[in-house]
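Working notes, beginning with the structure itself.
A protein chain is absent from this complex, but the other protein chains hold their places.
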Amino acid sequence: MMRRSIWPALLLVILLGYPFVFSTPFQQRLGALVLLYAIAASSWNIVGGYAGQVSVGHVVYFGCGAYAAMGAYAHFGLSPLVGLPAGIVLAVAISAIVGVPTLRLSGHYFSMATIAVAELIRLVVTNTDYLGAAVGLSGPTVPRNIFDLSFISALPYYYLFLAVLAITLAITWWMTNSRMGFYLRAIRDSERAARSLGAPASRVKLYAFMLSAGLTSVAGALYAMMFGFVDPESGLGILISVKILIMAALGGAGLLFGPLVGAAILVPLEEISNSLLGGKGAGLTFVVYGAIIVLIARFQPGGILTLIKRQLERRAGPQAKDAQAVATGAGHAP
Amino acid sequence: MKFEHLLGLACAAMIATGLPGMASAEDKVVKIGAVFPMTGNAASAGIHAKYAIEVALDIINNAHPELADLPLAKNAGLAGLGGAKVEVVFADNQGSPATGQNQALRLITEEKVAALTGAYQSGITLTASAIAEKYGIPFVNGESVASNLTERGFKWFFRTTPIATDFVRVYYDFLTDMKAQGAKINNVALVHDNTEYGASVAGTIASGFKDKGLNIIDIGYVSNATDVQSQVLQLKEKNPDVVLMISYTSDAILFAKTMQAQDYKPPLLLADDAGYSDPAFLKAVGKVSQGVFNRSAWSIGPPGSPSAIIADMYKKKSGDEMDDTAGRQMEGFFVLVDAIDRAGSTDPAKIQAALKATELKPNQLMMGYKGVKFDDKGQNSLASAVIIQLQDDGETYLTIWPKTNAVKQPVLPYKGW
Partner (left out) sequence: MSFVLVQVIVGGLLLGAVYALFSSGLTLVWGMMNIVNFAHGDFVMLGMYAAFVVFTLFGVGPLAGVPFATLLLAALGVVVYFALIRGIMKGPMLAQILGTFGLALLLRYSVFWWFGADFLSLPQNIVGGTFAFWGLRIEAARLLAGVVALVVTLGLHLLLTRTALGSKMLAVAEDATAAQLMGIRPDTMQAIAWAIAAGATGLAGALIATFFYIVPTVGETLGIVAFVTVSLGGFGSVPGALLAGLLIGVIESLSGYLIGAVYKDIVVYALFLSFLWFRPQGLMGKT
């Protein structure tokens, strides 16, 4: 038991110390971005990984947060922070409305329905002048006070994001160890069996969906505060959904630290390959990026973290079998 | 388990090569950052911007006495900085406002650039210039037209291109002249996509035209459409006197093809730059768009004139004809470097002061602006545009308006194919 608790502690030390070791502004911002995407991917993980419901439309909830934060500033002159709770409420409400009909759909139909909802909302927002239509909404560039959360250095963002990530992971951990987590695992392995054993499948899936949506909206709000801008493409575009999803999948869906690992690989990979190759204008960034994703999917379909876990397990003995099962079973299509 | 090692190695290598600050600038080099879309939907525009800036670099860094009217062309390097050479670090914004801002930050802090230019899409120019504002680094934009960019109270942002309010004036004056020549202009159809470019320009033009008493038919569509037949049929049915197209290349090509298929020719077809200026548009559908009018601030003068020489250099570099978008980007870059030269320093505050004091005459420009002089918002108050028409069997655009710039007479009605 002692050995198991050493890893999160070590991780925490690494994360707390990163900005001091990698201290240039770009490196610090890179760290902040990793944490930001880790928040989004960890939130997605609750419904996509643990519940096995592969949502490809999570950008809707991301957008709720982003638009609420920027809207609070653009329309009411308030701090974007004020928009954050509004974004959570909005995201939870939309997820409930979307979840009730779509969660009864199975497998790919659920994924397709989430894509359609996301595209529908993106198109509606693009035509809504109040939400800035195609031009988007911007936040405060020149901060009026500290509550505008508009900083030059990435350091405040870094630690803010780290705190939010810690809360997200704590909620996830608490959930997996509660009755709800037990039900979710059962549903993911076989929904029919879980139902026949009396698990309230629809209700549990919906709760997971709403929880996931609420947390994703926080990531969206933080994103908008950092970049000071949201438009339909960057706040509601399908690419963001896919990006969140592949980070979780690449790291290990259904594992607590999987999304963080995925973000820690993909975000630097994308930013650094772009920095090195992007200026040439030959599209090489995405040739490299695409090739690496293909290789990981081909040789490690359960995500990077399953590989590492298996290594540790082999050394530690058969204790962590449980986590292994969680990882490989993630998101089986029925 | 080899795979794991390989991956670790790859990550380590990337961090080792990519992360440490790579700034080792020599004294004699002025570094400027350029953020453009090099991948994604707008990549074509970004790559042509890169060619344009590389041509500008050639003109600045080498002696070009034949272009002596342009500042910086005559001698090699920047005279104000003891002949220092200019180097441009290009970065890809990937069509994302977040990436654009990240790359702008990297250029400022890692590459230690003295100033920035870019970023084509207005939304990305917005986020990229925001980080420059925070760091106090001058940002000169030559091509983004969204009006809100210069309404933010920024102190480090300057824009040379004409914007939608300028277009209203140019189009209205042009159409009034055409009316004097017998064209009807009462009903104007605005065909525009719903991107920030299409929606904001169409909105400004619609309200401007309505104030002047013109009748507006608004036909919006979603950018990157798979089909535009319904829109062409709407146009055919409503039969406006003037059709004004505000479209990117993809949709512009589709509209041209569909108009021919549906045999629809408006009496007067006017385009708002963008897709209709893309050399790819001319190659694809120039033959079936003969006689389309287009906004441009770029026009090639007689052989031997500075613009003809630049057009030639650009063609050698890129393989394509110079177009208005590339030209505006190039002009923005020239204005920025000219300010650095006059500042005689790479100190941001001095460059900012020099930018504020910019006062270029038309003969010092490669573009057809009335000059470059920034108002207190950082917008070029002398920006303007001319109207060109696709003549010669759909091969080349020729300037036809205003009279002072015209090389040919406008031909009406729209010929098509």
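Order of writing sets the chain letters: A and B. Residues in each chain are counted from 1.
Note that a contact is a pair of C-beta atoms (placed from the backbone, for glycine too) under 8 Å apart; a residue touches a chain by one contact, two chains touch by 3 or more.
Computed from a predicted model, the values in this text were never measured in an experiment.
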*Who does the absent chain touch among those shown?*
A, B
*May I ask which residue of A:L11, A:L81 or A:L105 touches the chain that does not appear here?*
A:L105
*Identify the residue among A:A66, A:L84 or A:V117 that touches the chain left out of the display.*
A:V117
_Touch criterion as defined above, residue of A:A253, A:I272 or A:L305 at the omitted chain_ = A:A253
*Kindly note down the residues of chain B that lie in touch with the hidden chain.*
39-41, 43-44, 46-47, 194, 219-222, 224-231, 233-234, 236-237, 249-250, 253-254, 257, 260-263, 278-281, 283-285, 287-288, 320
*For chain A, which residues lie in contact with the unshown chain of the complex?*
48, 54, 56, 101-102, 104-109, 111-113, 115-117, 119-120, 123-124, 127, 238, 242, 245-246, 248-250, 253, 282-287, 289-299, 301-302, 328-333
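The criterion applied here is as follows: only the chains that are shown with their structure count from here on.
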*Would you tell me which residues of chain B are touching chain A in their complex?*
1, 3-4, 7, 10-11, 14-15, 17-21, 38-39, 43, 46-47, 50, 89-92, 94-99, 101-103, 105-106, 109-110, 122-123, 126-127, 130, 133-135, 146, 148, 152-154, 194-196, 198-200, 222
_Give the list of chain A residues in touch with chain B in this complex._
22, 24-27, 29-30, 33, 123, 126-127, 133-136, 138, 141-142, 150, 152, 223, 227-229, 231, 233-234, 265, 268-269, 271-276, 278-283, 285-286, 292, 295-296, 299-300, 304, 307-308, 311
